[in-house]
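One chain of protein is taken out of this complex; the other chains stay put.
Going by the order they are written in, the chains are A and B; count residues from 1 in each one.
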Amino acid sequence: MISGNNSKPWLTTTWLSALALLAPVLVMLLAGIGAPADLFVHLWQTVLPDYIINTLLLGALVVVLSLCFGVPAAIFIAQTNVLGKKYLRWLLLLPLAMPAYLVAYLYTDLFDYAGPVQRFLRASFGWSSPADYWFFDLRTLPGAAVILSLVLFPYVYMLARTAFEQQDQNLLRAGRLLGLSTRQSFFKIALPLARPAVAVAASLVLMETLADFATVQYFAVNTLTTAIYDTWLGYGDLTSANALASVLMLFILFTVVAEQKSRAGQRHQSNRPNKQTEVIVLTPWQQAGAGIFCWFLVLAGFVLPLGLLLQMAFEYSDAEQLSQLMNTGKNSLEVAVYAATLTVLLALLFGLYRRLHRDRFAHVPQVISGFGYAIPGTVIAMAMLATFGPLDHWINDLAEMLGWQSPGLVLSGSIFVIVFAFIVRFAAIANGTIASGIGQIPHSLDLAPASLGVGLKKMLLKVHLPLLKPSLLVAWLLVFVEAMKELPAVLLLRPFNFETLSTQVYQLISDEMLEQGALGAILIVLFGLLPIIWLNRTNSH
Amino acid sequence: MFTNTLKKISLLVAVAMPFFAGAADEVNVYSYRQPFLVKPLFDKFTEQTGVKVNVVFAKKGMAERLSREGKHSPADVLLTTDISRLIELQDKQLLQPVESKALVDAIPARYRASDNTWYGLTTRVRNIYSAKRLGDTDFTYEELADPKWKGRICTRSGKHPYNVALVAAMVAEHGEAETLTWLEGVKSNLARKPQGSDRAQVQAIHQGLCDLSLGNSYYFGKMLKDDKQKVWADAVNINFPNQKTRGAHVNISGVAMAKYAPHTKNAKALMEFLASKQAQAMYAETNMEYPVRVGVKVSKLVASWGDFKADHLPLETIAANRKTALVLLDKVQFDL
Partner (left out) sequence: MSEILNLQQVAVNFDDKSILADISLRLACGEILGLLGPSGCGKTTLLNTLAGFVTLAGGEIQIDGDMLISPGHDIAPEHRHIGMIFQDYALFPHLTVAENIAFGITKLSKSEQNLRVNELLALLKLAEHSGRYPHQLSGGQQQRVAIARALAPRPKLLLLDEPFSNIDARLRNELMLEIRQLLKKLQMTAIFVTHNKDEVFTFADKVAVMHEGKLLQLGKPAEVCLQPNCYQVADFLQLGSWIPYALSGNELTTAIGRLTDVSGALENGESRFLLIKPQDVEICEGETEGHNVIVNHISVTEQGYHYHLASSSAPAPLAFDQLSLYSPQILALGQNLKVQIKPHNLLVFTKDRH
C-alpha cells in the first residue's frame, strides 16, 4: 500500500468482502463432505456414468461448435474483405442477448413435427407421417449443443476478433518475408497467437454450458445438473447433492487452471496494434461464402428468434399482460441494478487492492471472489440458503434474547439473498473487466500523484476512477444483463410475491404457453442489447 | 472512502429490503401450485376476510427452504401438487396438526392424514391418453409394457412426481421385481426419450409421433379450453385405466400448515376456505380437478368424461414406496 495510515480499513474491507463471496462456495464444499456412500454407489451403478458422459459430451460439443462459429467469424471480420463487414462486426455480437432456453423453445416449435418447417416439407413433398422422411430431432444432446452454441459463440467471436486486431503487425510481416503468403502467415502466426484469447473464450463458453439449466432440462438431456437435482429433490439428499455440485465445480476450476497453465510460457503483449493489416482478399465466391456464414449466424442466433417472439407478442399480448410486466420488470430491474452496482464496487475494491497493495497475497481476494462463476445458479441458490439460513437464525435468536420483535428472515427471505447470489455468480465477470482496465493504467500513475503531494484517496478519485470509467461501465452492463437473464437462482430464492421477467417467462414456457411470455422475453432481450451496443460504441472509438 | 461508500450502500440495501414477518392481517403461502391456478382462490379469500395472501411460487426446493428456515420461517400454509411432497414435509417434521371440524367434515378420511397434519384438496387421475383412431378401449397401466405398443408410448420424465407416484403404486401392487420388469417394458416401448410436460405428450400424439401417453386428468380440460392446444386434445381420447381391476391411480393436491407458522389463525382460515364449497367448486370449474369435498360437483366438461373407479390404495403407502420407485427408475435408466 502506498499510503500507510488508511490501509487498515482497506485491508479488512477487501478481505472480508472476498471471504463473504467465497463463503457460499465453502459452505457447499463442507456440506458435501460426509455424503453417504450408498447413494453414490447406487447412482454410480445406474445413471451417473451416463450423466457424466453427457456432461462431458455436451461441454465438448458446445465448445467445439462455438469455436467453429466464432473463430471463422472473427477471421472474416478481422482479416478479410467479407461483404457487409461494417455491420457484421457488431451484428455478430447480438446473439449474446438471447437466453438459450428461449431459443430452445422457439426452435423446437419451429422445427418439430407439427412445426411450420416440417408441415411445409410434408405439404411440398406429399409426405404424411414421420416414417416417410428423416428430419433432425432438435430435442437431443447435439440439438442442445447447437442451440447453446448459437447464443454462446459471440464470446469466442468477440475475444478472437480483438486478439486478431491487436496483434503486432510486424509479426505477420516477418512471416511474409520468411516466405509465407498472407493466408499462410495468418494460419501459422495470427491463429496460434490468438490461442490464449480463444482459450479464455472457450472456458467462458464451457462454464456457461455447465451452468445451463433450462435448455438441457427442456431437451431432456440428463447432465450432472440433472443428477444434482435428482439427488436433492428426488432422493431428498442435500448432502450428496452438495458433494456432486462440488465435484462439478472442481471439474470446472480444474479445466480453467489447466488451460491457464498450458499457456503460461507465452505471454506476449503487442505494443503495435494491427491497425492497417493487409486484409486477405477473398475471391468473389469465397466472399459470398464467408458472408453467408456470418449472416447465417446472425439470423439463427438473433434475428429469427426475435422475429418469432415479436410475431407472438403481436398476436397474443394485451393490456393486462403489459401491466403485469411492468411489475415484474420493475423487480428484475431492481435486483439487476443492485447486483450490478455492488458487484462492480466490489470488483473495483479487489482490483485496486491488488494493484496498490503489493504483497504476495494481494491477488487472492480477486481470485477467490471469482470462484462462484464456476458454479451453476441452482447450486449457488442452495449454498445461499445454507449460508444465510443459519445467519438469519442467529439474528432472530439475538433479537429474541434482547427482547425485540423478531425481524424474520431478513437475509435469506428477501431480495438480499438474490442480489448476493448474483454477486457471487457474476463477480468474476466484473473482476476480469476491471482488472484489464486497471492493467492499462501505467504504474507510474500510482506514484505520480504521491510525488505531487496528493493523498491516496484523492489519487484514486482524480486519477484512477476517471481512467477506469469505461471498464466500470462495461462491467456494470455485463453483470446487469446476466442478472436480468439469470433464471435458476431466482427460481429457488424468490421471496413472497416476487417474480422477475425470467421466472415469469420460464413458468409460462414450461406450461407450453410461450405466447403469453413473448413480451417479457422481448424485454429481456432488449435489455441484453444495451451492453452490446455500448461495447460496440467504445470499441469503434 | 470505499469502506464508507460500501457501508452506505449496504445500509441502503438493507433499508430497501422488504420485511414480511410481523404484519398483522396476512397469511404467507409457499405454493407448488402455479399462480394462475391459485390466484383466483386467494383473491376470493382476501375479498371475504380482508386477509392479504403473500405467495412464493416454487416447483423445486420448497421443503429444503422450509427446513433451512426452521422456526423463523415466515411460511404459514403449504400448497402441494402431489402426495409425496406432503409426506416429505410430514417426515421432515415441518408440519403441525390442524384440528378443524370444518376440514374433517369436508374431506373424506382417505384423503387426509390420520394425524391431521395434511389435507387433500383435489384429486387427479393419472390417465392414459390414446390416439382417437384407437377407439374406446379399456387400458391398463400394466399393458404399457406390452410389446404391441413398441415405439408408440410418450411420457414426461420418469422422475416427475406424478410418474414416481404411479410407479410407487405399481410397487405397492406388484412388488419390486415385477415393477422393474414392467418399467423395462415401458421403457422399451417409448417412442422417444422422456421429455416435456404432460401436455407436450398429447401434442406428440397429435403430431403422430406416438399413440399413447400418460397424463393427469385436468390437463385434458385445460387443453380443450386453450385456442392453440385444442387441436392436440381433439386428437386423443382420455382413458381411465384399470377399470376392470383395482381402479385408476389417483393422486391428490393438498394443503398443510407449517410447523412454525406465525399466523396460525389466518392459516387455518385459509385452509378451511380452500375446503369450502365455494373454493372446491372453483377448483372443479377453473382447474378441472376432482374436488375432495363430498357433494361438490365436478365441472360439466369433466363430468362428460364419465365416472370412474379409483384405486383406493392408501396414499401413505404410495409415499412409502417412493424411494424404491426412484431407485427402480434409475436402474432401468428410464430417462436416458
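Methods note: a residue touches a chain if its C-beta (ideal position, glycine included) is under 8 Å from a C-beta of that chain, and two chains touch if they have at least 3 such contacts.
This one's a predicted model, so the numbers in the text were calculated from it and none came from an experiment.
Visitor: Which of the visible chains would the unseen chain be in contact with across the whole complex?
Guide: Computed over the complete complex, the missing chain touches A.
Visitor: Looking at A:K85, A:R122, A:R173 or A:H393, which makes contact with the chain not pictured?
Guide: A:R173
Visitor: Which of these touches the unseen chain: A:A18, A:V47, A:L193 or A:I280?
Guide: A:L193
Visitor: For chain A, which residues lie in contact with the unshown chain of the complex?
Guide: The missing chain touches chain A at positions 168, 170-171, 173-181, 188-189, 192-193, 195, 265-268, 271-272, 278.
Keep this in mind: only the chains that are shown with their structure count from here on.
Visitor: Could you grab the centroid distance between chain A and chain B? Build each centroid from C-alpha atoms only and quote it in angstrom.
Guide: Whole-Å distance between the two chain centres: 34.
Visitor: State the interface residues of chain B toward chain A in the complex, per the touch definition above.
Guide: Those in contact with chain A are residues 1-3, 5-6, 9, 13-14, 17-22, 28, 34-35, 54-61, 63-65, 68-74, 88, 157, 159, 164, 192-197, 199-200, 203-204, 206-209, 228-229, 323, 326-327, 330-331, 333, 335-336.
Visitor: Please name which positions on chain A make contact with chain B in the complex.
Guide: These residues of chain A touch chain B: 9-10, 13, 17, 42-43, 46-47, 50, 112-114, 129-130, 137, 139-140, 218-220, 222, 226, 229-230, 232-236, 238, 338, 341-342, 345, 348-349, 352, 381-382, 385-386, 389, 392-393, 396, 405-410, 412-416, 419, 457, 460-461, 491-492, 494-499, 507, 510-512, 515.
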